[in-house]
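First, the structure itself, so that you have it in front of you.
Note that this complex is displayed minus one protein chain, with the remaining chains in position.
Now for subunit A:
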């Protein structure tokens, strides 16, 4: 499959716009899913996923064929989702750091709303509940968890996609796993 995508990219670079259709077809579900996990909103996810493909097309000349296209595409998509999250501007930022703590944000200060987790599982489908819990993570943890366990990227690839050192990827994954463990232990 890698070879198929590589051939298509070369055709796109030569100016064959229709070859890009196969590329979009192949990656659409993955990229859309990634955006949905990052944004938690179907409408925004479609918007950003489309934008990611269009950006990839416009900047295709700057893509190095020796590298993995999927990594490059995910990088564009991830950056766009993070931009979008920043632009949302809520009245107060749940994601904002609490001074003097490492990685703790306002979410951790909120009491669970209303129902007990057990009841919530009954009302929400389990899978949707898990997604919900993932989407409650701060974006930097959300991105590593999604890339690692839903898109099955290696740690090295995640480091390339997010353009952060491998050590930072590991630290974030550790913290994200701990955060989710606390949220999902009652399930």
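The rule is simple: a contact is a pair of C-beta atoms (placed from the backbone, for glycine too) under 8 Å apart; a residue touches a chain by one contact, two chains touch by 3 or more; residues count from 1.
Definition applied: contacts and distances are computed from a predicted model.
Participant: Given the options "Cytochrome c-type biogenesis protein CcsB", "TRAP transporter small permease protein", "Anti-sigma-W factor RsiW" or "ATP-binding cassette domain-containing protein", say which is the protein name UniProt records for the missing chain.
Facilitator: "Anti-sigma-W factor RsiW"
Participant: In the whole complex, what residues of subunit A lie against the chain that is missing from view?
Facilitator: 14-15, 17, 20-21, 24-25, 28-29, 31-33, 36, 46, 49-50, 53-54, 57-58, 126-127, 130-131, 134, 145, 149-150, 155, 170, 173-174, 177-178, 180-181, 184-185, 187
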